[in-house]
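Note sheet for the following structure.
Every protein chain of the complex appears in place save one, which is left out.
On to subunit A.
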Amino acid sequence: MRTIFFIPLALFLFFAGLAGYMLTQEKDQTVASAMIDKSLPEFNLEPAYDGLPGASRRDFIGGEPKLLNVWASWCLPCIAEAPQLETLKERGVEIIGIAIRDKPEDVANFLARHGNPYTRIGADDISALQIEIGAAGVPETFVIDGDGNIRYQHIGDIRENDVPKLLQILEDVR
């Protein structure tokens, strides 16, 4: 037996180990916002429907930290996270919604069907604010502190086990 003939086997085992390890790793395909720990940009959005006022940067300044929820009535995961937003609201969290590329009647319809956890909803018809704060899709939820700074970004729908984490972060950034 010559050692040189074991080299291919060794190389292969290294590859197989690496590939096996990578298969077990969850693939993170999300893009984190570059705006985290920066101040919210200036904005002033029209109401998304008749029931609630629109949203602006001013609404985040002062008082408790708030959640900024980027969503849309046409988005299926947004239906999935509606109960969790409801829970957060019951725990006293103020949630300001940004409706992306939506129509007033659809927004009203969605809220009637899946509940309304929001205090304000701004209409972002051309995804301008969405892009400015670095949200790649809907839904995404940002924690904004009392000084109007973006402190945390949650990508995707909020699951039940995300709720305590979000509450903790809201507490921490106080």
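The rule we apply is simple: a contact is a pair of C-beta atoms (placed from the backbone, for glycine too) under 8 Å apart; a residue touches a chain by one contact, two chains touch by 3 or more; residues count from 1.
Note that contacts and distances are computed from a predicted model.
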Problem set entry | Name per UniProt, for the chain absent here [options: "Heme lyase CcmF/NrfE family subunit", "Protein translocase subunit SecD", "ABC transporter substrate-binding protein" or "Allophanate hydrolase subunit 1"] | "Heme lyase CcmF/NrfE family subunit"
For this session: Touching the hidden chain in the full complex, which residues of subunit A are there? Just list them.
Result: 1-2, 5-6, 8-9, 12-13, 15-16, 18-23, 25, 27
